[in-house]
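Below is one structure; the comments refer to it alone.
Only a single protein chain was left out; the remaining protein chains are all shown in position.
Take a look at chain A:
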Amino acid sequence: MFCEKSLKLIKELDRSQEAMPPFDDDGVRQVFEEMRGLYDQNVAAANDTTADPDGTAISGIAIRHAALERNKRCLLAYAYNRILRVRNMRWQFGPILPHDIKANFNEPEVQWFNNYNICVARYFKSIGAHGLDLTADVKPPKSLYVEVRSLTDYGKLELDNGEVVLLKKHSTHLMSRAQCEPLITQGVLEQISN
């Protein structure tokens, strides 16, 4: 059947449990080959004007054309949905991604990520007079302070009010939410209450 391979690409991406599965170069290449084959057949059939007494060639061309369109659509959907994941990671982790995740990007995706960073940063800067980081304040504030546990030996951290706390591994602190939110996303702190 036509288009099976392109459908498989999408299904596998959808089913994968990983945050970012590796790019299926081989699968994509096979779809390209299928498309090229279909296209060549169509060109040959269209140029062959002699033998088409009952219109079968026309139907064949129509079916192959539809298959080509569908393949294209599936490939674009595959590329787009991977990009969506990249995009969500930008919002989750910030402009610098952990290495193990980035390892599964292919070259155009790395480029896309870098350019997207530029776009987003430019937009954040344009808000208001001094700019605003929209990746902060993601959750509605329930309480000002949250209890957090330090997951790493982070060292000293100066708070907004000038106090300095020492973040040692396994130590717990009561800190203002605004201040520890970025540290939680970076994986330095872990929230333990509410």
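The definition used in the following text is that a contact is a pair of C-beta atoms (placed from the backbone, for glycine too) under 8 Å apart; a residue touches a chain by one contact, two chains touch by 3 or more; residues count from 1.
One rule holds for everything that comes next: contacts and distances are computed from a predicted model.
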Identity of the absent chain, which is to be given by its UniProt protein name, from "Rab GDP dissociation inhibitor", "Protein FMC1 homolog", "DNA replication complex GINS protein SLD5" or "Electron transfer flavoprotein subunit beta": "DNA replication complex GINS protein SLD5"
Residue in contact with the excluded chain [from A:L144, A:L174 or A:I192]: A:L144
Touching the absent chain when the full complex is considered, from A:M35, A:M89, A:L167 or A:C180: A:M35
Among A:A44, A:I96 or A:A178, residue touching the chain not depicted: A:A178
Interface with the unshown chain - residue positions in chain A: 28, 32, 35-36, 39, 68-69, 71-73, 75-76, 79-80, 83, 87, 106, 108-109, 111-112, 115-116, 118-120, 122-123, 126-130, 132, 134, 136-141, 143-144, 161, 176-178
